[in-house]
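As you look at this complex, bear in mind that one protein chain is not there, while each of the others sits in place.
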Amino acid sequence: MRQNKLIQLAIVLPILLATLSGCGFKDIDKRFFVVAAGIDRPVNNPNRYLVTLKLAVPSPKIEPGSAKAQVESVEASTIAEAVRLIKSRVDKELDFGHCKLYLLGDRLSSQYYPDAMDWISRRRDIQNVAYIAIGRPDAKTVIEMNPPTERFPGNTLFLQLGKDGTESAYIVPVFSFDFIRKAQERGIDPVLPIMNKEKEEYVISKLALLNKNKTVATLSPNETEIYNQISHHMKKSTVTATINGQSLVLAVNKISSRYRIVKEANGSHILKMKIYISGIFEEAPLGVYSSNWSKLEQKFNEHYEAEANHLLTKIQQAEVDPFGFGLRYRATHAGSDQTWKAWLSIYPQLKFEIKANIKIDGTGISD
Amino acid sequence: MLNRITTLFAEAKDLNTYRMSNKEMVIEIAYISSLCDESKVSDFILVPFQKELQPFDDIVERNPQFQIIQDPAMWASIILRGFVLLSVKGRIYALDTARIIRNETPATQVETAILGPQLALSEDMVDSINIIRSRYPSPELAMEEKTIGSMSHTRIMILYDNRHVDPNVLSEVRSKLQSIRIDFLNAAGQLERKLSGKLGLLPTIIITERPDRVANSLQRGKIVLLLQGTMFALIMPATFYEFMHAVDDNYDSFWMTRMLILLRYFGVILTITMPALYIAVISYNPELFRVQLAFSIAGSRSAVPYPSFIEVFIMLFMIESLIEASLRLPKYIGSTATTVGGLILGQAAQQAGLVSSIMIIVTSVVAISNFVVPVNNMSISIRFMKYPLIVPAIFFGLTGVTVGIFALLCYMTHLRSFGKPYFRIFGPIKAYTSDIGQVSEE
């Protein structure tokens, strides 16, 4: 008896399930994986969006240069509509699950970016750990390029931006959740790396500073490195100084930075920052081993302080706060709206006092 | 007597019946020649009867090997067990002269251990008991004999250690044995199915051929059943962990064996979930894996013309047939089958674009990690477990797999082996805290 019932159940249940469900079943080879998406404003039509998607075409061969990708780009009045239009042009289901890079076009980001950000934050299948960057001259140009030695479509992008592959002091990878939180946070402003297309390569060496609406300034590669050192304690970086016309380069071993916002007796505020760096010479004239290291360190300090001061002033003048000084101020003062209002009036007048403390650990393997 | 027996065994050609006489008396003997050791018959009956050194009825009365049989209804079954029936002066005696053809105390084959004892239990129950007794020299070792099977009258022996055994378990085993209705009982597995219910997904009784495992179990208060005619013993109650535990784990290096235990659990999880996970990941949630892996799976699957679950079914069918074939084939051809099968599966099917290369890896992992389970009846149960999990995977993807595993978890924790929990943490229980669920009876 019991067995009969079980057999009945075993027959009926799959049939029931089959009639109920079966939707959502889509094999991996019936899907087009978007590996990078670009959002632009078209040149001649600044109110519409130009969405460019790089779709991976998987190939059974895995060798350098075997990566194939299809690029689709469509203009529409909203991003969602553009994506729907692209769907009608391709033969497989679009899947954003593996999309690791969202490029905002230079024109878009220097106009008004929150709409594009809203789309990114709302879609359920967009990773929170996708990278966001600014594409120059526009997102489409960068996305259309196919690096000649890729193994997987988009692999170069993932590796170049992520920590798995190259780690460069000029690349500040920004995750989408990080970008979104900073775009709405009181007391810190977002930054985005700028991707350039040069020949058949991606060049990422500059950083864009954004306020809550658009790009307001761009940092040069050198400034980007200092930003990275202060803000992310990037170890794979260098410190340079010129002494007697010769340039000395120190590869960073250890780095740490601390800052406090201090109220002076006269009511003005000073940001006191201390930076400790220690490293080994990577480039120096022969005989540096026997010279006076503390003097060299002094030179390094001066050089670094000047550069950092310049960077902070530039940021302050652009009226943005990518380091999160405002958030630090809120974190160290009483929790109320007054604190935030006070900071808004403090920041434009804030003075910076930077003390660098650079230590030479050694001269590499030659003296 | 002889008339009656010849009518009982009318068609049995191997029935020997004699009427013999010496100076004093006439005796009748009956036995089935194929079941008996004829030399024993002559040593114990024919020679002393003829030599007449002593009156034969005296011999029969004094030698305890001759048992008096009162009930004529027993005759047939006694003769069939290899006894000689003899009628001396109106009394009926039985003498055990059984000649049992069996494997000569073989080496372990099903459950091998490298550094453990190499001797397996014997197909003759008496020899098996000999092996067990010599390993477990304790006066507390209790034995009860029963016969099961309305036709086969298979003798079974219940062994347990009087000090350690749980009386509740013992009485449950007895009552379950009592209630078994079966005509023929041939193998230990049959008895196991009768005892634990045939619809169970997982075994709750260990079947083993290893005397050391039997001795260990006796020492831990378990009950061991021996069957006449099979070299396997049944051990109960059992927990899930004991099925995952090889006897080697007590003999080899501590750290390596702990790792091996871990590896077995990992293997079991893999073999159960891999096919279902493959379907779920390929067809529902390809974003689960990291990009590089997802693309290489997509690339290798691009030539496959049917949905993932068909692919899984094809490959599982192939691998199951391969295992079955290598088991059924004579030993000489067995290796050929696996080579041919392996070559076809590994190379040609993938090159022809019938299956993806990832699926081949999945199939091999499923097959290999199934074999790490040390107890054979568990290994076979687990071999089946992957199929129920495929169904929810087809309809619900990863959610289905997770829910399926949860249902399995519920099933396992609800399972009891003769009233004892099957799947839980068996921590040390201090005397003064007593176990959960031990509620005072009101």
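Letters A and B mark the chains in the order given here, with residues in each chain numbered from 1 onward.
Convention: a residue touches a chain if its C-beta (ideal position, glycine included) is under 8 Å from a C-beta of that chain, and two chains touch if they have at least 3 such contacts.
One rule holds in what follows: contacts and distances are computed from a predicted model.
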Chain excluded from display, named as in UniProt, from "Spore germination protein", "Ferredoxin", "Multiple sugar transport system permease protein" or "Protein lplB": "Spore germination protein"
Just to confirm, in the complete assembly, which displayed chains does the hidden chain contact? A, B
Given B:G116, B:G149, B:P237 or B:P392, the one touching the chain that is not displayed: B:P392
Based on the whole complex, identify which of A:V43, A:A334 or A:I365 touches the chain you can't see. A:A334
Residue among B:M157, B:M231, B:V268 or B:V291 touching the omitted chain: B:V291
Which residues does chain A use to touch the chain missing from this display? 20-21, 23-24, 124-125, 127-129, 163-164, 175, 177-178, 180-188, 324, 327-328, 330-336
Where chain B meets the left-out chain, the residues are 284-285, 287-291, 293, 392, 396-400, 402-403, 406-407, 409-410, 412-414, 416, 421, 423-425, 427, 432-440
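Following the convention adopted for this analysis, only the chains that are shown with their structure count from here on.
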Whole-Å gap between the CA centroids of chain A and chain B: 62
Which of the residues in chain A end up touching chain B in this complex? 2-3, 6, 14, 17-18, 20-22, 24-29, 31, 33, 35, 56, 58-62, 95, 97-98, 100, 125, 127, 152-155, 158
Could you list, by residue number, the parts of chain B that touch chain A in their complex? 199, 281-287, 291-292, 294-304, 307-308, 391, 394-397
